[in-house]
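Incomplete set of chains, arranged as in the complex.
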Amino acid sequence: MWMDTKAEEKEASRSRASLGQRVLNGLLFFTGDMEHLNKYMQDKVFGLLLAVWGLRGVSRVILANNPLSGALILAALCWASPWQALLGTLGVLTSTLAAVIMGQDGAEVSGGLHGFNGMLVSMLMGVFSSAGDWYWWLLLPACLGSATCVFLFSGLAPLLDRWDLPVAVFPFNIVIVLYLLCTGPYNPYFPHHPATHAGPMEINATELMAVEVLRGIPLGVGQIFACGALGPSLLILGAVLLYSPLLAAHALLGSAVGTLAGLSMAVRHESLYSGLSGFNGALGCMAVGGLFFTFNWRTHLYAIASAFLSAYADIALSNLLGTVGLPACSWAATMIATLMLLLTGSLSTYRIPMGQVMSPEHNLRSRKQWKAGKTAEGESTNV
Amino acid sequence: MWMDTKAEEKEASRSRASLGQRVLNGLLFFTGDMEHLNKYMQDKVFGLLLAVWGLRGVSRVILANNPLSGALILAALCWASPWQALLGTLGVLTSTLAAVIMGQDGAEVSGGLHGFNGMLVSMLMGVFSSAGDWYWWLLLPACLGSATCVFLFSGLAPLLDRWDLPVAVFPFNIVIVLYLLCTGPYNPYFPHHPATHAGPMEINATELMAVEVLRGIPLGVGQIFACGALGPSLLILGAVLLYSPLLAAHALLGSAVGTLAGLSMAVRHESLYSGLSGFNGALGCMAVGGLFFTFNWRTHLYAIASAFLSAYADIALSNLLGTVGLPACSWAATMIATLMLLLTGSLSTYRIPMGQVMSPEHNLRSRKQWKAGKTAEGESTNV
């Protein structure tokens, strides 16, 4: 009886699907990409919109896309250093505003894509500055540098689009290197610390402490935001966990791989303790393990390979750039992730097109639903 | 009565248009791109053709395309240093001839596109040579370097064409850097001065002289041809004025912006006085303000931004390359101009396709005519 007309059946299945969808939405309200938020936001005042775009931008630094994660990260940065948090907030707002003024694509702006580079530039200017905290003149290059990121993002996008590649943090890496080169260590207005080699230029005199090395693994996640304190780093990890547990697991795994790579190359102990050895590995691991590729055991192995490659490339680049007093930033992870996205062969079959990249869990689910839908369809056609 | 047939009206408007066109052509005979010259040149001897192609090439260095401007610039260079003028002439002729021999596209050759890189390479070899003027052996690398520019121009064109980008002075920048690296400072045959840092590596001991800084602004235009004397620099500015007043205004503006950027970064005073701080800004400003984009207040603002970015990038690159004794040449302006051409958003709507780039005034006029034609058409269809 319940099967007497096809239309009825279809409607029923639709209502069941929509019920399941609703329950799922309820559970996942604060996790994942929070796409539903965009609908509620349509007629809000500009200030509120900008805040949400900015918070998305903050979370984008660590490959997440969730305003709540962004808020948690900002809280962690505030805990670690209020001056850094101020610089970061200024950077993300300046570059988002610059993108609005320069007429960039609305979807990109509201997705926070124009915020994260500016935030990193602004924060790293503060980290490398040797003028101390609350040196207000620094706000000037911070604003200009953040705005410059929009130029680079917008200019690199058509180049990388040809291969469906993301711009990622290339703008940040370019701008911060140019800023440090431009000012130089002895600039009278904007002095900064020269970067030190990560490599074993001087032999490590002290014994290696295993506890400190293990402590460096979660710190590696915090170092993505140039944060070297344990508490805030764990809070940042929590923010990633809120967005996607898979991504958080890969962040820790990548940081551990990076630390291992650092040990195998006998880098300076301070690099291991502070988590600086781990953060490129973490970024490289996160990008491949779930975000840009559907998660499975194969992509998981590739993610580990990506973490190793990122970590070794980071050691190499920091040795090279260290000869002219420059930091390697996240050049290594950015380039290795780009390389992984270009790979042909077995990995490319799991690649998610750039326009459909969402949280790893969402990617997995949509693939399962799609498969299930296909099976159900097959069965119904058999009837 | 004068409107009784549509055909009559159309003919009348056509004749009026052609009359206006003729008057305009008369006025603009020696200014702008002098396209009409190409028609008169069709059956001339090869020597004359080569001279015109070469003069166009000379003017191309400063983004103009006018044989008379080229002749004026050559005169200015001769005034500043006959040896430099000889090297420049040799460079532009060698690379143009090499392009003919290598079977490059005829329109490119006759437009002077294969001359300007060779000219710059040849002249800069003379500038950096520490063997003094009239060192005849230098003609050998000057010829070879100029011919190499054709290889690089021809090879980079297919790469950059994908994004409708010009090859610009990339070949010059690559060849001169390779030449300086190849010979090194202590070469027994071709010794050269090592480049000095632009950055504040040593603290400026002397007071800054405002008059000298102001004098550096027109010198910045001359420095595009590595010319550091005021008179010839003003003559070069005059040559640009002949091609396009808008371009000349942007050259001065960009040089001023570059000087300002230099002041803000406390570069060496000699850089400011000699105009070396200004010339990248001038090039960056000229490229965006009118040449590759239709001139209006928006592109004007972008041109100022481009000048600032070029100037800061130049300081950064000269600090970087200075560590290995290399000059930054015009890398900064070339890369920033390329970036501006790639920008998406509001700037890209004013972009002129590479094949239609002519003098800024011509671009403005053709856009106005096109708009006027559209309006008139709209009115006539209303009738």
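Per-chain residue numbering starts at 1, and chain names A and B are given in the order in which the chains are listed.
Note that in this section a residue touches a chain if its C-beta (ideal position, glycine included) is under 8 Å from a C-beta of that chain, and two chains touch if they have at least 3 such contacts.
What you are looking at is a predicted structure, and each value in this text was computed from that prediction instead of being measured.
Peer 1: Enter the number of copies in the whole complex; the displayed portion holds 2.
Peer 2: Number of sequence copies in the full complex, not just those placed: 3.
To be clear about the criterion, only the chains that are shown with their structure count from here on.
Peer 1: Between copies chain A and chain B, what's the superposition rotation on C-alpha atoms, in steps of 5 degrees?
Peer 2: Between chain A and chain B, the superposition angle is 120 degrees.
Peer 1: Approximately how many whole Å separate the CA-defined centres of chain A and chain B?
Peer 2: Result: the chain centres lie 40 Å from each other.
Peer 1: Of all residues in chain B, which touch chain A in the complex?
Peer 2: Residues in contact with chain A: 162-163, 199-201, 203, 264-266, 305, 309, 312-313, 315-317, 319-320, 323, 338-340, 342-347.
Peer 1: Which of the residues in chain A end up touching chain B in this complex?
Peer 2: Chain A residues touching chain B: 99, 102-105, 148, 151-152, 154-159, 162, 177-179, 181-184, 186-189, 324.
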